[in-house]
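All protein chains but one are shown in place.
As written, the chains take the letters A, B and C, and residue 1 is the first residue of each chain.
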Amino acid sequence: MLIVMNSDAEQGEIEGVVRAVESLGCRAHVMSGASRTAVGVTGNEEAIDSGPFATLPGVAEAIRVTKPFKLTSLDARPEPTIVDVGGAKIGGGSLAIIAGPCAVESHEQAFAVAEAVQRSGAQFFRGGAFKPRTSPYSFAGLGEEGLKILAEVREKFGLRMVTEALDESTVDLVEKYADMIQIGSRNMQNFTLLRRAGRSHLPVLLKRGMAATLEEWLLAAEYVMSEGNYQIVLCERGVRTFSQHARNTLDLAAIPAMRRISHLPLIIDAAHGTGHNYMVGPLARAGVAAGADGVMIEVHPRPESALSDGEQTLTLEEYERLVQQLRTIHAAIA
Amino acid sequence: MLIVMNSDAEQGEIEGVVRAVESLGCRAHVMSGASRTAVGVTGNEEAIDSGPFATLPGVAEAIRVTKPFKLTSLDARPEPTIVDVGGAKIGGGSLAIIAGPCAVESHEQAFAVAEAVQRSGAQFFRGGAFKPRTSPYSFAGLGEEGLKILAEVREKFGLRMVTEALDESTVDLVEKYADMIQIGSRNMQNFTLLRRAGRSHLPVLLKRGMAATLEEWLLAAEYVMSEGNYQIVLCERGVRTFSQHARNTLDLAAIPAMRRISHLPLIIDAAHGTGHNYMVGPLARAGVAAGADGVMIEVHPRPESALSDGEQTLTLEEYERLVQQLRTIHAAIA
Amino acid sequence: MLIVMNSDAEQGEIEGVVRAVESLGCRAHVMSGASRTAVGVTGNEEAIDSGPFATLPGVAEAIRVTKPFKLTSLDARPEPTIVDVGGAKIGGGSLAIIAGPCAVESHEQAFAVAEAVQRSGAQFFRGGAFKPRTSPYSFAGLGEEGLKILAEVREKFGLRMVTEALDESTVDLVEKYADMIQIGSRNMQNFTLLRRAGRSHLPVLLKRGMAATLEEWLLAAEYVMSEGNYQIVLCERGVRTFSQHARNTLDLAAIPAMRRISHLPLIIDAAHGTGHNYMVGPLARAGVAAGADGVMIEVHPRPESALSDGEQTLTLEEYERLVQQLRTIHAAIA
Partner (left out) sequence: MLIVMNSDAEQGEIEGVVRAVESLGCRAHVMSGASRTAVGVTGNEEAIDSGPFATLPGVAEAIRVTKPFKLTSLDARPEPTIVDVGGAKIGGGSLAIIAGPCAVESHEQAFAVAEAVQRSGAQFFRGGAFKPRTSPYSFAGLGEEGLKILAEVREKFGLRMVTEALDESTVDLVEKYADMIQIGSRNMQNFTLLRRAGRSHLPVLLKRGMAATLEEWLLAAEYVMSEGNYQIVLCERGVRTFSQHARNTLDLAAIPAMRRISHLPLIIDAAHGTGHNYMVGPLARAGVAAGADGVMIEVHPRPESALSDGEQTLTLEEYERLVQQLRTIHAAIA
């Protein structure tokens, strides 16, 4: 159920609705927007009678939600969500550039990239400390050591750190050192991890699974939100199809499609979405032209010697040129 | 085999090579470029000895071609092909806008759209007279009557006409009335049709099949070229995947990938590529941002009453706004 | 519209309905079954008023058809269609084995295979004279010469000849020499070819397109039926997916799914469906176990020297062993 408040409802009235929801053993999710506040209700095992809610002070209407999405949908929040990552924003008309190496490899590598990222005017630095690898025998990241390097980068360059967590215990560590928890494609339906991220104070970057429908993707976000964390950025990173000239097929129609159903910001990952560095520029530009709120890009001082994903990584120079183009396109379609 | 001429080879030397090829019962394809001319050889059942060719006057080298593409590849022609459609050009840095209704329905409808297309500065008009329809019971176009309307549109507005042919006899008719033969996705491997188009004096717009690899697509173009028609524009129109929020998944990575292997220009069809009019703008912009040489767009004065494809069709106003954005993006990445 | 006759309707009453349909400028398709006859109506541009038909003598009811399929569906004919190929039957509980080389290469090759096919008890021989090839430079079959060899095989071994046609003119030739017209995957939506096959006196083997939905496939069959040819066998031959350990992904769920919507017999092509000879046996067995009415198998005396598709072709010995297994499984599930 979704309880929509009058546009001039007072804080006390909202709190009254929250108490009424909780008295039924359910959870109340206050979704505040520019024009109105709504209170989403989760945790009920059966349909709740909307009658008693409709008559509470300040309530405009109590709506039965028939879609599978309760909190991620535009019904719950008609305006775009703007996600706050350590003071920097994603969504709401700006263009977020999240750049950095696939994996943090060393202090030197991270600092070299961070300098270029800062110089380009980007606000977000990405770098993996815990890498989910297809093979158990591949380099899996530096672990907490890598997180410590990220914390130094943050200190020195004032960038916000986006890094992946793989399970409950790595969320604990990411919370300690970074600004945003990335959940990767392979974990999009790792429900234990999603619930844990839902109990974090950090915002979440949720990548689309490589065979996920938009509905499944949003329901993964719903797992996070249903635990109380409403700061989620979706990330399209390509889906798996028969078409194998690229590592994945970047599904840019997901951008306008998602805008029609959800208030969450959406960025694209042109590196994993293509798998080839000569495709990263064209597809990152395409993502911005299609209306993405940002892009994620892999950058390395020497891609050819990167410990992972080198072939889809830009040099510092390529990266800086691309950022210029992205800003021009973003301005052109505003 | 590919016989590369010296950059200063004379016409007589090229003709000498052609005669030598033909004396073996093979076909010579002269591919002239800015820097050099090459002569592609087809029709040989077994490998040809390159020795005798290497010593002919004006020959730089005779190369054995091991890829399946002989004429469509960058080996045969290192510079981009620019296709001439009734004097207007596709490829080579310009942005081709091909716009019009899905099907020609009437004189009035076609003229109303053509006026908007002309006003937008586009040079190409599309409109189907022969429509391949999934069901035998659906509207299949006006046939020759539709082609006559196209010819009137050309006369009045000075636009070039792009229209689909389905088989040998409809190619005959398209040649009579229009400027460019469109071959649709379902016919991408209709080899009888491809060979017939290869014997036409009109340029060919070749759409990608909905499950075609890039190699299969280029080999379809190779069918056309092997018959002597080198004026081909490729058109990405989406592939079929599990992802069904759009009618097809537009595969924009095909643009940079194709640039690496072929000299043929490549445009995108954002209408069929998405199937929803609210997606057409974002994906057309994305296509241009990714480097396409043009876009194909469906426009109708009243999309809701179109006899086919209304739901992926723009109004005249939406179309004109979009063209402005496309030109801005195209300029930004030049 | 579908006009269902009383179970005891007389021939004259059926003819009366046919005349009434034709008087409206439409086409009447008489679908005779064991329990009742129905008359399908096609060719109407707008909905027909069922009222006048419902009151004709012998009519049980006149049903408005809302599905896109009029003639291929179980509504038109509740019992399975049994297709007659030169006196041999496909459908209706028997197991059809259609075996032979990918392409007819020579008299010797065809006769060697035919002898093994005959010895195995199979009734149908396949062999391509016109091969649709991805590359214009590949072996494309012997043409009419190949058809003549097939006619000799028929004469000598009493097998029915199944062979592919590519366009209208090759249908003419196939009609002259063979017993069944095969329409390949790439041509599943070659509507000119489908309509021509619909005007043939020969039965049609219609392969599923490599990215076709069941609905599109049935509508392709509907093209054939709407022209008056009701003798169609569907052939599942694998679809194109991300899963590339096999050439295609054989979609065996199509068998029970198709049984629920259509009366047409359905066989599987385990050679093209897998692309590897070591997979042909397992998948052919699987198809029969899933309820297919038959299987298509490629056999060659020396697969390693076949001019096409050698890697998915069985030796004569492998073929004969497999046929035994298929018969055992077919008996087990009867």
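The rule is short, and it goes like this: a residue touches a chain if its C-beta (ideal position, glycine included) is under 8 Å from a C-beta of that chain, and two chains touch if they have at least 3 such contacts.
None of these values were measured; they are calculated from a predicted model.
Interface note: of C:Leu283, C:Leu307 or C:Val323, the residue touching the hidden chain in the full complex is C:Leu283.
Considering A:Glu22, A:Glu108, A:Asp167 or A:Glu317, the position touching the chain not shown turns out to be A:Asp167 (whole complex). Touching the missing chain, out of C:Pro57, C:Gly121 or C:Pro256, is residue C:Pro256. Hidden from this view is one chain, which touches subunit B at 240-242, 244.
Not every partner is drawn; the one left out touches subunit C at residues 211, 213-214, 239, 241-246, 249-257, 260, 273-274, 276, 278-279, 282-283, 285-291, 325, 328-329, 332-333.
Interface residues of subunit A with the unshown chain, by the touch rule above, are 42, 68, 70, 132-137, 166-168, 186-187, 189-192, 195, 209-211, 215-216, 219, 222-223, 226, 239-240.
Heads up, the rule we're going with is that only the chains that are shown with their structure count from here on.
Centres computed as Cα averages put subunit B at a distance of 34 Å from subunit C. Subunit A and subunit B have centres, each the mean of its CA atoms, that are 39 Å apart. Averaging Cα coordinates per chain places subunit A and subunit C 50 Å apart. Of all residues in subunit B, those that touch two or more other chains are 211, 239.
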